[in-house]
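Note sheet for the following structure.
All protein chains but one are shown in place.
Should a chain be cited, it is by its letter among A and B, assigned in written order, with residues numbered from 1 in that chain.
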Amino acid sequence: MSFLRKVGAVAWKDLRAEWRTREMFSAMFVFALLIVIIFNFALELRVENARALVPGILWVAFTFSGMLGLSRSFILEKDRGSLEGLLLCPVDRSAIYLGKMLSNMALMGIVEAFVLPITFVLFNLSFRAVPMLVVVVALGTLGFAGVGTLFSAMAVNTRAREVMLPLLLFPVAVPLLIAAVKLTAGVLDGLAMSEVSRWWQLLVGFDVIFLTLSLMTFDYVIEE
Amino acid sequence: MAERKDWWLPVLGGLAFVGILAGGYLALAYAPPAAGFVGGAELAQRIFYFHVPAAWTGFLAFFVTFVASIAYLWKGGRKWDIVAACSAEVGLFFTTMVVITGPIWAKPTWGVWWTWSDPKLVTAAILWLIYFAYVTLRRMVDDDARRARFSAVLGVIGFVDVPLVFGAARWWGESVAHPIVVSGGGFDVAPKMLTALMFNLAVFTVMYVVLLALRTRAERLSDAVQTLKGGE
Partner (left out) sequence: MIQVHGLVKSFGLKKVLRGIDLDVGEGEYLTLVGPNGAGKTTFVRILATLSRATSGQVRIGGMSVDEHPTDVRRRIGLVSHRTLLYDDLTAVENLQFYGRMYDVANLEARIEEVLKQVALYFRRHEPVRSYSRGMQQRLSIARAILHDPQVMLMDEPYTGLDQQATAMLREVLHTLAASGRSVIMTTHDLELGLEVADRVAILANGRLDYQSPARELDIQRFCQIYAEQVAE
């Protein structure tokens, strides 16, 4: 189980370093919050039932702020040269992938944990939906961070680093986003499982397929 | 200096040229107008004979990129990188055609330029974005080996993504209040129409092969020039 311990070491290192400055978290949180707030009053002015748009708004907020965290996580490593320190370690490259993915997920998760209650308050939603919603958001974040970590490792080695990540990630993440938004809407509307089962299948399917693919191809991306 | 092993290329190219003319005739004159379409709409509907083959070819090109990418990751070798990259460029060209002809066809048929309810249009749009990302990625990486590896990974991931995009778009379209169904193309397909369609499908496939061959040859020549320039 030394492999798992190393995965944990990588994730823990990232989170502990982030905890010292909380720079990335602040940027992500403020960005997500701004998106929700701006949509809230922009839509109140023109749209009758703004609540129906909450699923879309939430996922725009989560993915855009998530993108911020994903890109910065590798850019910081690369600029300080510490990425090489990681590559020197006698560890399977997939441990680096999983560790980074976990720390990205954790950061996104913390931001989501703050933004969700605020959204509920702003849009007057019922808290009954929360437990199921947490599951949906967790699975969506998992898929997004899974492919995002791979593409972020790629993007950091290109010339237009900040632009490359969204260009790579968003088209590929489309099925994930559609499923996540549909499920979020279903949960908020109180739909039965049977009505949204296909979206669960798509969400879980996406996670499984792309996490596996990312794990398998990470080696090719991270080595020089 | 004759490239003897490429003798078939001008032959195929000639065939493609003839085919384009014949296919154009079939599409514009031979095939009967679709029921209920008149005037400008009738002409716009005929774009169908180019739109569908372009879509098929775009997908075929992406499949070739997928296979070549796997081959590159597994065995390495510049030739697989060349095939993958050139096929993606040609595919982007055809997919651009799809995304442009789609709205031209859609407007007279359903009254809207674009709809997210049509899974084929959605998939074409996302496919276009993935292709575009692939081509841009290649331009943004300086190291040759790294560029090949990165594109190969994207080639694999992007292709696996496509059926998921299609499925998601289809389920999404079905769940919307007023879905616009696009199954047969929105009109009854007469036998002559089928002929025109099939013929153009073949022509476009030949066009793809010719363009791919030309593009890969250009790439190989460029490599040769670079090697000569470098000296030792």
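One rule holds for everything that comes next: contacts are C-beta pairs under 8 Å (C-beta built on N, C-alpha and C of every residue); 3 or more make two chains touch, one makes a residue touch a chain.
Everything numeric in this text was worked out from a predicted model, so none of it was measured.
A.B. asks: Of the residues A:Thr21, A:Asn49, A:Ser126 or A:Ser194, which one touches the chain left out of the display?
C.D. replies: The missing chain is touched by A:Thr21.
A.B. asks: Which listed residue, A:Lys6, A:Lys100 or A:Lys182, touches the chain dropped from view?
C.D. replies: A:Lys6
A.B. asks: Could you please point out the subunit A residues that touch the chain left off the display?
C.D. replies: Counting over the whole complex, subunit A touches the hidden chain at residues 2, 5-6, 9-10, 12-13, 16-18, 20-21, 80-82, 84-92, 223-224.
A.B. asks: For subunit B, which residues reach the chain that was dropped from this view?
C.D. replies: That gives, for subunit B, the contact residues 143-144, 226-227, 229-230, 232.
To be clear about the criterion, only the chains that are shown with their structure count from here on.
A.B. asks: Could you put a whole-Å number on the gap between the CA centroids of subunit A and subunit B?
C.D. replies: 32
A.B. asks: With touch defined as at the start, can you tell me which subunit B residues reach subunit A in the complex?
C.D. replies: On the subunit B side, the touching residues are 73, 126, 129-130, 132-133, 136-137, 140-142, 146, 149-150, 152-154, 156-158, 160-161, 164-165, 167-169, 171-172, 175.
A.B. asks: In the complex formed with subunit B, which residues of subunit A make contact?
C.D. replies: 147, 150, 154, 157-160, 164, 167-168, 170-172, 174-175, 178-179, 182, 198-199, 202, 205-206, 209-210, 213-214, 217, 220-221, 224
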